[in-house]
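Note that one protein chain of the assembly has been removed; the remaining protein chains are unaltered in position.
Right after this comes chain A.
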């Protein structure tokens, strides 16, 4: 079962989890990454730590990390191996991690786990656009493969809006990093899951996230898992329905019986919206 939600700590995450960690200081990121990767080692995963100018010994304070480095179970890479000036090819990046995951499995590990300090990869608007698309593509990969990741972004170096756009593409994100999240669903036929709260402060973010993730309709229906969507106002719902219409699809919302999303959609009774209660 994949985790989703806003969190205050990165511990206890599983083999398919994808967490966005907005941090204040590099030291704070290293500490959280150490925790995340130590959990991975304990679960039999190969782990990879990725940061700009990272040194091999950066995480050796984490129990067992130095020994794991010696066996190849843990690796540290300098983000400088990527040409951060170039724009990322989202699909190629996902293929690279898929290959690394397969290699980890072939080497006897139960999967791959990465903690990456990705701030240098999203400094320009074009980079941010490409990277958020990549975040969603890789999120889809994670739903079906034993690849888990923690993506770190430096609050001091990125705008709150950029952090929200990035965090909003993750099933799990640090608290207060984004009002809403749009992420991949492991359920067959479900285009994406929406969670958090959508009101006037999140309409632009929703529009951008839908555009970048571009969840695929299942036949003539775009199915959205909204069971963890705590709130959406009528403008937000219209935006979602308009997006589906643009893809030639009706909107199907999976909702909790007692939710405000169900109440709103029931009251509006839009002709091309269908509710599935669960």
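Everything that follows uses one rule, which is that a residue touches a chain if its C-beta (ideal position, glycine included) is under 8 Å from a C-beta of that chain, and two chains touch if they have at least 3 such contacts; residues count from 1.
Simple rule for what comes next: contacts and distances are computed from a predicted model.
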Which of "Branched-chain amino acid transport system permease protein", "Sugar ABC transporter substrate-binding protein", "Anti-sigma regulatory factor" or "Fe-S cluster assembly protein SufD" matches, in UniProt, the chain that is not displayed: "Anti-sigma regulatory factor"
Identified contact with the non-displayed chain, of A:28, A:60, A:218 or A:233: A:233
Absent-chain contact - pick from A:40, A:146, A:179 or A:215: A:179
Positions on chain A contacted by the hidden chain, ascending: 179, 197, 199-201, 231, 233-235, 258-260, 263-264, 267-268
